[in-house]
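What follows is chain A.
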Amino acid sequence: MMLEKLKAQFGDAIESAEEAGRELRVQVAPQSLVQVARAAKDEGFAYLADITAMDTNDALRVVYRLISFATGWHLVASALAPRAGGRLPSLTAVFRGAEWPEREVYDMFGVRFDGHPDMRRILLTDDWEGHPLLKTWQAK
Partner candidate 1 sequence: MSVGPYLRLTAWWQASGWPTWIADTIWMVLMAAIVTVFIMVTVLVLVWLERKVSGDIQSRVGPNRVGGRFGPLQTAADALKLLMKEDIIAEGTDKVVFILAPFVVFVPTLLVFMVVPFSGTWIVSDLNLGVLFVVAVSAFPVVGLIMAGWSSNNKYAIMGALRAAAQSLSYEVPLLMAMVCVVVAAGSLRIGDIVEAQRGGHWFILRFPLQLAFVIYFITALAEVNRVPFDLPEAESELVAGYHVEYSGMRFAFFFLAEFAHLFFVSAFCATLFFGAWEGPWLPPVAWFLIKSYAIVIVIMWVRWTLPRLRIDQVMSFAWKLLVPVGLAAVMLTALVRMQGRW
Partner candidate 2 sequence: MTQRLTPTETMVLNMGPQHPSTHGVLRLQLTLDGEVVLDCMPVIGYLHRGIEKIGEARTYPQILPYTDRLDYLSSASNNLAYVQAVEKLMGVEAPERARYLRVILLELNRIASHLMFVATFANDLAATTVFLYGLREREPIMDLFEMWTGARLTQSGLRVGGLARDIPEGFVDKAREYCTFLPPRLDEYDRLLSGNRIFRVRTEGIGILPPEEAIDYGCSGPTLRGSGVRYDIRRDEPYEVYDQLEFDVVTTSTCDCMGRYAVRMQEMRQSLRIIQQCLDRLPDGEVIAKVPRTIRPPAGEAYGRVESPRGDFGCWVVSDGGPQPARVRFRTPSFYHVAALPRMLRGWKIGDVVAILGSVDIVLGEVDR
């Protein structure tokens, strides 16, 4: 039901949607991420559990997991970004808890988030070169 709502509201921006267990998995167009997040938050998905990413060898898939305390459902939204020079809008305006995981995604994958108040590395040293969780990264 939530999926129908999202599809109705955002149409093309929702590139795919399916239910798996108690997860609603959607793929979202990058430019609509903030609006989808806001809509989800209004629908009760007020808890941002995680923002992470994965290198699928074709592209980087940035994954957002929102949880609704009331229903117990997870909304897992993915957005694709190119493996180099990727940019996505930041969710920090919607969720205060997005700030640090987005920094980690940048640190590990190189995806920058527009609108982020403090876009710099978080776990690795500031002068580190490269983004380790990419499949192409070589340890020296």
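How were these candidates chosen? In short, all candidates are chains of the complex that A comes from, given by their letters.
Going forward, contacts are C-beta pairs under 8 Å (C-beta built on N, C-alpha and C of every residue); 3 or more make two chains touch, one makes a residue touch a chain; residues count from 1.
These numbers come from a predicted model, not from an experiment.
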Touching candidate - 1 or 2 - for chain A as found in this complex: 2
Sites on chain A touched by candidate 2 in the complex: 21-23, 46-50, 52, 54-56, 63, 65, 69, 72, 74, 76, 95-97, 99-101, 108, 121-125, 132-133
